[in-house]
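Missing here: one protein chain of the complex. Every other protein chain is in place.
So, chain A:
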Amino acid sequence: MSKLNIILNGLINENPTFVLLLGMCPTLGTTASAMTGMSMGLATMCVLICSNCAVSSIKSIVPAKVRIPVYIVVIATFVTILQLVLKAYMPALDAALGIFIPLIVVNCILLGRAEAFASRNNVVDSILDGLGIGLGFSMALTMLGGLRELLGAGTVFGMMVYPDSFAPLVFVLAPGAFIVLGMMIALLNRIRKRC
């Protein structure tokens, strides 16, 4: 697989949200607006790149029987570092994402990529895979957040498109997340079948 293909793979063919359907909890929980969705995607991408890199570089010394606990320690360490840095330098973002930052630890995209890709490939490819999957996740969350914000509040990234008195609030609430996600998966599946 060429380097570019690894990145494109994460963006399209194995898009974690629309194709693999991994990490649904933050996908549904943080996409009430485009801004929070994108921040969550980028935060996850940072951790994913670091954890893929670390897992790939220690893969030959970790015994198979304890690999999962070791991966979880690696992922939890990076997530905690990210949380400390956000608290220190971007307190507003930390407050907006709240509990979903520590919950990145249990996001199955991270453990999934560590197990399925980083533990079988070299460091450079693993970093690229983290970048691709991370970008795919960020893109999906931004689209989902943008669409929910547009339908439910009449704004995109906080800019008004139409007055919010016409906007059905349900799209910003939890049921709207399921509805919009289902619609988007259906739409993308149709486009992918055509190609």
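As a working rule, a residue touches a chain if its C-beta (ideal position, glycine included) is under 8 Å from a C-beta of that chain, and two chains touch if they have at least 3 such contacts; residues count from 1.
Keep in mind that, in the parts below, contacts and distances are computed from a predicted model.
UniProt lists the omitted chain of the complex under the protein name "Ion-translocating oxidoreductase complex subunit G" (options: "Peptidoglycan D,D-transpeptidase FtsI", "Ion-translocating oxidoreductase complex subunit G", "Cytochrome c-type biogenesis protein" or "Energy-coupling factor transport system ATP-binding protein"). Taking the complete complex into account, A:Ala174 is the one of A:Leu21, A:Val161 or A:Ala174 that touches the chain left out.
When the full complex is taken into account, the listed residue touching the unshown chain is A:Val74, out of A:Val74, A:Leu111, A:Met139 or A:Val180.
Among A:Lys87, A:Arg120 or A:Arg192, the one in contact with the hidden chain is A:Lys87.
Contact between chain A and the unshown chain involves residues 29, 58, 60-66, 69-70, 73-74, 76-77, 80-81, 84-85, 87-89, 91, 98-100, 174.
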